[in-house]
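Take a look at chain A:
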Amino acid sequence: MAKQSNEPILWALFSAGGVFAAFAIPVHLFLLGLAFPLGWIPAPGYEYLHGLFSSPLPRIYLFALCFLALFHWAHRFRYTLYDGLQIKHLNEVIFVCCYGGAIFGTVLAGYLLWNFH
Partner candidate 1 sequence: MACVSINGANRLGSNSLPELLVFGARAGKAAALTSLEQKPPSEHVIAQANDEKRRLEEQFLRKTGGRERIATIRSEMHQAVESGAGIYRTQDSLQQAADKLQELRERFRNLSLDDHSLTFNTELLGALELEFMLEVGSAIVASALHRTESRGAHQRTDFPARDDRNFLAHALIFRSPDGSARIETTPVVITRWPPGERVYGVKSEVKEVAAR
Partner candidate 2 sequence: MSGVRQTVRYTEYHPRWYRTRVSTWWWLSRWPYLKFILREISSVFVAWFVVVLLLQIRALSRGPQAYAAFEHWLQIPVIVLLNLTAMFFVTFHAVTWFNLTPRAMVVRFGGKRVPDGLIVGTNYAAWAAVSVVLAWFLLRS
């Protein structure tokens, strides 16, 4: 075997995130970002949402969504920077910024959801 590359792991996260993002994010974003603020659909009240977000299953779901979507972003954005701007010589910096950002966001999501009350 060749040197064990980490690329398969990053790609697996990217793909899982891509699937998650494709299936789930459009409806979430449509409701939260457009339909509720613009009053197309009456927004659910604070009490209901707070109750929903307090139960463990939705919290696990939200954590997975944040975690995978962020690693999806990190992987794609890293290659977009390489190819789109031809800055592959900044390889290490880009790598650290992208996956570092994803790890930071994931930890933050974990912190917020763990301490949700």
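Selection criteria: all candidates are chains of the complex that A comes from, given by their letters.
Basically, contacts are C-beta pairs under 8 Å (C-beta built on N, C-alpha and C of every residue); 3 or more make two chains touch, one makes a residue touch a chain; residues count from 1.
Keep in mind it's a predicted model, so treat the numbers as computed, not measured.
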Item checked: Candidate from this complex that touches chain A, chosen among 1 or 2 -> 2
Check: Any idea which chain A residues touch candidate 2 in the complex?
Finding: 2-3, 17-19, 21-34, 36-38, 41, 43-46, 48-50, 52-53, 58, 62, 65-66, 69-70, 72-73, 75-77, 79-80, 84-86, 101, 105, 108-109, 112-113, 115-117
